[in-house]
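Input: one structure, supplied below.
Shown here: the complex without one of its protein chains, the others still in place.
For clarity, chains are labelled A and B in written order, and residue numbers in each chain start from 1.
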Amino acid sequence: MSISRRDFLKGALAGGSLLAAGAPAEARENKVMPGEALGLLYDSTLCIGCKACVSACKEVNDMPPEFSTEDHLWDTPLDISGKTLNVIKVYQNGTAENKDSEIDGFAFMKVSCLHCADPSCVSACPVSAMTKDPVTGIVGYDKDVCIGCRYCVAACPFGVPRFQYDKAIPQISKCQLCRQRIPEGKYAACAQVCPTGATLYGKVKDLHAESQRRLAMKPGEYATFPRGNINTHDQSPHTAKAAKYIPHIYGEKEVGGTQMLKLSAVPFDKLGMPTLPDQSFASKSETLQHTLYGGLIAPLAFLGVLSFVAKRNVKHDDDANDEKK
Amino acid sequence: MSASHNHPAPAPLGGSFVTPTTVILALLVAIAGVIMLVRFFFGLGAVTNINDGYPWGIWVVYDVVIGSAFACGGYSVALLVYIFNKGEYHPMVRPALLASLFGYTLAGAGVMLDLGRYWNFWHIFWPGYAQVNSVMFEVAVCITAYIVVMWIEFSPAFLEKFGMKNVKRKLNKFLFLIIALGVLLPSMHQSSLGSLLVVFGYQIHPLWQTMLLPLLFLMTALAIGFAVVIFEACLSSSGFKRPLEMQLLGKLSKVMLWMLTAYLIVRFVDLIVRGAVGSMFELRIETLMFWIENALFIAPLVILASPQSRRNPSKLFIAAVCLMLAGFLLRIDSFLVGYETGPGWHYFPSVPEIMVSIGMIALEILGYIALVRYLPILPGTTESAIAGNK
Partner (left out) sequence: MNENSFENDESMLALEKRLGISRRSFLQMCAAMAATMGLPKGAEAAMAKAVATKKRPSVIWLHFQECTGCTESLLRAEHPTLEKLILDVISLDYHETLFAAAGHQAEAARKSAMKANKGKYLLVVEGAIPTRDNGIYCKVGGQTAIEMLKECAADAAAVIAIGSCSSWGGMPSTPPNPTGAKSAGEVLGKVIPNIPGCPPNPYNFLSTVVHFLTFGKLPDVDDIGRPKFAYSRLIHENCERRAHFDAGRFALEFGDEGHKRGYCLYKLGCKGPETHANCPAILFGDVGNASWPVGTGHPCIGCTEKGIAFAKPIHALAELKSVRPPAGFPGIIEDQGKGASTGALILAAAVAGAAAGAGAMMAKNLGKNVKLDEGDAHKKQAERNPS
């Protein structure tokens, strides 16, 4: 069975277009977060940059100090890392005199896992070390399963998972919403210790309602803001003037929605939060894989064809060989 | 027309293994070995420059992604010989297969060296742990399976040397399946090496991020496969002072050029359809690298345009090298140059990191030399071979 050049070309183009057509126009639907999903509401306008959440997180999760100054005396992380799960960063512009002002002002942003509804890291992980809890929706990490391939580090659109490059026995490190404290009846340490309620813990549906309440406030008017856990009301509320919020709840729709919602008076992209489409990247990647390999149908079919052709050609080969001998 | 055997049977090359070349290669391997000890005792950060902005460095992008692409000689030739039944390319099979075998085995080793928690590597194959939606899962399983398949495909050479004819005959009965797998598996994982990037979303520059990534990677892998065969034939010929089978290589280069043309059409139509034409003309490093990459893809079409040029080994060699470099750049560009997780991150491989990659290449060449000298791989040389190839 020989193929002419023309046939070869036809075959190549046909096969190619098959693969190309296989890339579907529509990716699967984004995954939806569980109904009782837990999360955080971070309000940059309430944050005062005190970093109580950074120290509380370190203490509760037994993380070592991270030094960025020469004296190695203070825990001064510049970013989340293999040693730091949560950090507050500051945006400064011009004279940096006015809080929450985009021009000549400053504002804070909390950087920690957003616990996506359709996480890229869970989709990317080849060994299920990253998993999404079906009830709380918390994206957890299990180091005993992890192979350290760092696909999750590269895949996360927010750059959240970090790796311990400086260790011989390394692991991935990221916020897990203090899930180890839930059986003790406690909740995320960052929210618990926050003096102004900038970081608020609770069910995402309630946090979402709270976000909408804040966006509806009149800027400059005094309002009360819950602190600690919005569902258990374990702390007294904080009173402050409502800020002029950017009318957007970050994390409501981005890549299918996240369980950590954010509010701010300074545009989010200036605070390091990327502008993202509503379609999750995990859905695109998985749809591609399923289209090409779903149920192993295409591969087995292809194998069948190849086996048939190879058998015929090899047979001729062997016959020729045997004849010679 | 069946696969013809009007060429001499493969035979060991013989000759001394210890030459200045092999000594230097061994030295490079040793250096890499020492660096790897440091890596295992002190962590990846102690010898590499990878960081959380660039968690994958050249150990992943060169040793695994590019290394495996360069190892596609066996794939491309097997496709031609056993599927399209171009028996005249048969003498190229064993050497191509050997290079592939080494390339892939080392790519697999490269993965093990790069994994942070390597002792858990078996989780990827274990039901209960394996996460089948992950592209990396599929890449890992297919590459592993392919390495096994190639060792089986290659076993006739060992079996001949050790005179195990019975085993060889039994194996021949199932050879067709092994060969079919040897074409299926690389099609799957070489394309999926491109699919790996899809989940990165906006982090990959629009010049490279597309749902057609698997197709682009597959087509270039095939084209590179042919280029590598030409490249290695030239190297062998030069290194071992053997004649070049020009006719075969000339014909092979035509196949390579057709594949290349198809690829370029797909590549640029995709860019246009996605509206990424604007990106091609911005003043940035990504754009510069994009054009260098595509210039190298187009170069072989120019160099080998005429039938005479395809009979010129020098031109063939240069065109093959251009295509290999182009494929190399496509992967470097899509995984590293075009990858940005956020501003402020920098990455360039460190000296020990580069030395390990060099050591891997050295090991591959060293192994190739060792095996062709002691096992029947390269076709035997006789005058009739030269005459027969006219």
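Of note:
Heads up, the rule we're going with is that a residue touches a chain if its C-beta (ideal position, glycine included) is under 8 Å from a C-beta of that chain, and two chains touch if they have at least 3 such contacts.
Here the structure is a predicted model, which means the values were calculated and not measured.
Within the whole complex, the absent chain has one touching residue among B:290, B:317, B:335 or B:368, and that is B:317. Interface residues of subunit A facing the missing partner chain: 48-56, 68-69, 74-79, 87-92, 96-97, 99, 106, 109, 193, 195-196, 238-241, 270-272.
Residue positions on subunit B in contact with the hidden chain: 49, 51-54, 234-235, 237-238, 243-244, 246, 311-314, 316-318, 321, 342-351, 353-355, 358, 386-387, 390, in rising order.
Throughout what follows, only the chains that are shown with their structure count from here on.
Note on chain placement: the centre of subunit A and the centre of subunit B lie 33 Å apart, centres being C-alpha means. For subunit A in complex with subunit B, the touching residues are 1-3, 5, 8-9, 12-13, 16, 19-20, 23-24, 79, 81, 120, 123-128, 143-151, 153-157, 159, 162-171, 255, 272, 274, 276-277, 281-282, 284-286, 288-290, 292-293, 299, 302-303, 306-307, 309-311, 313-321, 324. For subunit B in complex with subunit A, the residues that touch the partner chain are 1-5, 40-46, 48, 50-53, 55-56, 81-87, 114-118, 120-121, 123-124, 129-131, 133-138, 140, 172, 175-177, 179-181, 183-184, 187-188, 191-192, 195-196, 198-203, 211-212, 214-215, 218-219, 255, 258-259, 262, 266, 339, 341-342.
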